[in-house]
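Removed from the display is one protein chain of the complex; every other protein chain stays in position.
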Amino acid sequence: MTVRTAELVMAIVMGLFSAYLMMKSAELPYGWIPGEGPGGGAWPFWLSAIMLVCCIVMVVNWIRRTNPPSQDMEAFFPAGVLKNSGSVALVLTLVVGLFNGVELGGVTLLPAIGAYLAIFIFMVFYVGVLGRHDFVKTAIFSISVPVLTFLFFELALKIILPKGVTEPLFLPIFKYFGLGGL
Amino acid sequence: MTKHKAISLGMAMAGAAALSMTTGLGSALAADWKPAKPVEFVVMAGKGGGADKAVRYMQGVIAEEKLGPTITPVNKAGGSGAVALNYLKGKKGDNHTIMFTLNSFYTTPLRQPKLGVNIENFTPIMRMAEDTFCLWVNTARKDGNNIKSVDDFVKAAKAAGDKWIMAGTGKNSEDNLLTDFLNSAYGLKMKYVPYKGGGKVAKQLAGNNADSTVNNPSEQEGFYKAGNTRPLACFTDKRIPLFPDAPTFKEIGKDFVYYMQRTVVGTPGMSADAQKYYNDLFTKVFNSKKWQAYRKKKALQGDPLAGDDLMKYWKRERDVHKAMLKKMGAIK
Partner (left out) sequence: MTEIVYLLLDGFYVAFQPLNLALIVLGCAAGLFIGAMPGLGSVNGVAILLPLTYLVPPTGAIIFLAALYYGAMYGGAISSVMLGIPGASTAVATTFDGRPLAKMGMADKALTAAAVASFAGGTISVILFTMAAPPLAHIALVFGDPEEFALMMLAFATFIGLGGDDIAKTIFSICIGLVLAAVGFDTVSGEPRLVFFDITNFMDGVKFLVLAIGIYGIGEMLWTIEENTRAGGASQLSKATVSLKRTIANLRELVRSWKTMVMGSVLGYVVGILPAAGATPGSLMAYGIGKQISKDPDSFGKGNVEGVIAPEAANNAASTGSMLPMLTLGIPGSPTTAILLGGMVLWGLEPGPRLFSDEPSFVWGLIASLYVANFFAVVLNIAFIPAFIWVLKLPFTLLAPIIFVLCLVGGYAPTQSMYDVWLMLLFGIVGYLMRKLDYPLAPAVLAIVLGPLAERALRQSLLISGGELSIFVDPVNRPYAAFIMYAALVLLFLPLFMMIRRRLTSGKAASTEPS
């Protein structure tokens, strides 16, 4: 896919999204209610309408080739970029899924392994696989980042992160610091 | 055993060394359940509002008097509490999550049946107080009309017709119910303008951007003390000690009493032992000097209510609200 094609695809997708927003906004009155001013749906409805107009203008610009992306015949994702940015985006998505697990129609797609283990996996992937750092560095960063996250967020700031199946491992720590009952 | 509160990372680390390691995971007997980790205290309203302040106050009391576990307040304000209710519904059987509710506990499930929330499934823990409502006006109105009684108010509001602005918290909310009551009881046409929080509403009145409000006493407290605003009458059984000159609506011939619950609720399916634990915990909080002082200061009323009595109270209140919402045309 060239940048030029991507520009058109994005404009069409965003145009469809704008139309969807308009439909969704129209669930509430979007006109002017006498004595009260605009209805509850008016603000998002008319703004989405402007978005749709903008998308149409983008398509026109694309046909007339007036802006840089519509003239750019390079690949939208050169091979190296897809490999780096794409793999990071993909792994990041998987990692977020692992926080609390993902289920679809009763089938477990990703198990809930909790934030800390998921962060560990992400660090191993990024530092070790993508960054090609040696084992020692990978180990240091992959272990210290989740540990520091735990110390800072959970113990110092009392912000509880999802733990999934690893939860029992944390109970003694909470007990040790007296965070549970008395 | 570990009466120590981890108060900051540094202190926790330092303190940890001083603690003995004798307590392992232990075999927590069913009879004496206690939290094994910090307890999430969901607030059905945003940061800085009345409910949020009460939760943070209780968090403070529990921490200061070492009554129980670490409490982490989590605000879920969306959709008039719909998000919080839905969240708690999804935490079925979780013994480490509790919630602080208001009257939206009744009205939100009624108005949004799609949520599929049945409040009878939730675990009653304890009603900590009932907040009160009064009718308020500004003492230095722009038009120079010094309103001192409900009669003055009715006269002025009648004359103004739909130019009379009543500011309140949210559409179809408690304030809206009370405004509708006043409109129908006195034959008024006041225009109700919804704002996002009680503090904002109070300020609209003090700044003469609204003509009247039905604020909680705590929301108007500062302006009242400064002489900016005045309560004309209150929707209570008895006069509020803080405002001895303001009659109740009962006294002046309109029998209408309305309170806002401030209640701690447990997740659906919470174990009976956990329920008992929280019951004991919040009894201690309720009886603490600090909470009693807070109640007095905020003109809060209502006895503690727990267990089946609380559930009965919920069911009764829900029916009352259902009837009121129907009358308003907010539900069918």
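Just a few scattered comments:
As written, the chain order gives the labels A and B, with residue 1 at the start of each chain.
Quick note on the criterion: a contact is a pair of C-beta atoms (placed from the backbone, for glycine too) under 8 Å apart; a residue touches a chain by one contact, two chains touch by 3 or more.
The structure presented is a predicted model; accordingly, all values stated were derived computationally and were not measured.
When the whole complex is considered, the residue among A:Met58, A:Leu110 or A:Leu179 that touches the unshown chain is A:Met58.
Taking the complete complex into account, A:Leu47 is the one of A:Leu47, A:Ala139 or A:Leu171 that touches the chain left out.
Although one chain is hidden here, its contacts on chain A can still be listed: residues 3, 6-7, 10, 14, 21, 24-25, 27-28, 32-41, 43-44, 47-48, 50-51, 54-55, 57-58, 61, 67-69, 76, 78, 80-81, 83-85, 88-89, 92-93, 95-96, 99-100, 115, 119, 122-123, 126-127, 130-133, 137, 141, 145, 149, 153, 157-162. Considering the complete assembly, chain B touches the hidden chain via residues 7-8, 40, 46-49, 52-53, 56-57, 59-60, 63-64, 73-80, 82-83, 86-87, 112, 114-115, 162-163, 165, 170-173, 176, 191, 193-196, 199-200, 202-204, 206-209, 221-223, 225-226, 228, 297, 330.
The working rule: only the chains that are shown with their structure count from here on.
One inter-chain figure worth recording: chain A and chain B are separated by 35 Å, centre to centre, where each centre is the mean of the chain's CA atoms.
For chain A in complex with chain B, the touching residues are 35, 151-152, 155-156, 158-160, 170-172, 174-182.
If you check the complex, the residues on chain B that touch chain A are 1-6, 8-9, 12, 16, 19, 21, 23-25, 34-38, 40, 66-70, 72, 162, 277.
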